[in-house]
Structures are given as C-alpha cells and as structure tokens.
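Removed: one protein chain of the complex. Kept in place: all other protein chains.
Showing chain A:
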Amino acid sequence: NSSILIPSPPLSSISNTITHKQTPKMPFKRYVEIGRVALVNYGKDYGKLVVIVDVVDQNRALVDAPDMVRGQMNFKRLTLTDITIDIPRVPKKKTLIEAMEKADVKNKWESSSWGRKLIVQKRRASLNDFDRFKLMLAKIKRSGVIKQELAKLKKENAS
C-alpha cells in the first residue's frame, strides 16, 4: 500500500512526446520517439539526418528521410539529436517533408554547434593541396597579428 507519487510534469514541458517522460529529473535528455531526428553513424547512409517514424522492436526503428527509402535501422546505428518534429506514426513522404520544413530541421541542424562542426570537418577533408597551402599562410598571418597584440599588452603590463 505504498503509493507511488508520480509528479505531474510542469506545463512548459508538455509536448507531443510520449508520456514516459514523467519525472522531470531524468539522466537522459534525448529519447527515441516518433519524430526524433537522428544522425546515422554507421553504414551506407553514414552522416545523414533521418527521422524515427516508428519503433519496430527493442533494437530497431523504422526510419525515413526525404532523400531515402523508408527502412529499418538498428538503434546502434543512430545517434539521437535534440531536434524533434511533429508527425503521426509512419507518415507519408509528403507529410514528412512538410513537417520537416515546418520544424525547420535543416537550419536548426546547421546552426547547432554539432551540425556546424560536421560542416567544418567536411570542408577540411575536401581541401585541395593548394587550399591547404593557403590555409597555412592564413594561419601564420593570423598568429602573427595575435602575437603582435600580445607583445603590446605584455609591454604595457611590464611598464
């Protein structure tokens, strides 16, 4: 007869997420749910952003993206992101694309620090030999300017 008190979530956190998120203080922040945007980290679609549209069983999700055929993927191949979109279970491709536009997934992703890091990594990997040379010159120039300022400050401090 011990009653388990389940505190109701504060109003601000009520969204269309599944109600298992009941206790406000959970160690996990990103949950697998319908509409969760995830990054594929293994396999043929490596590096793509996909949306979880259904859960198959304990290990697999049905996953969809505007430029790919909807298919199952093991959770181990996915890394969850902070972005979710509002979709019914297994939406049509058109609905999915509209929902992604509405939630502005692309811009949210590309302005997030994670997304920006990936963009920078891709750019660095695609640098030409000439580009790497120009990059080296730019780095030297920048560090030269920084060292000058530093020297100025040191001089001011010393005097």
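By definition in this document, contacts are C-beta pairs under 8 Å (C-beta built on N, C-alpha and C of every residue); 3 or more make two chains touch, one makes a residue touch a chain; residues count from 1.
By definition in this document, contacts and distances are computed from a predicted model.
Q: Refer to UniProt and select, among "Adaptor related protein complex 4 subunit epsilon 1", "Alpha/beta hydrolase fold-3 domain-containing protein", "TATA box-binding protein-associated factor RNA polymerase I subunit B" or "60S ribosomal protein L6", the name of the complex member that is left out.
A: Per the UniProt record, that chain is "60S ribosomal protein L6".
Q: Would you mind spotting which of A:M26, A:V56, A:V90 or A:L127 touches the chain that isn't drawn?
A: Selected residue, touching the omitted chain: A:L127.
Q: Write the list of chain A residues that the hidden chain touches.
A: 125-130, 133-134, 137
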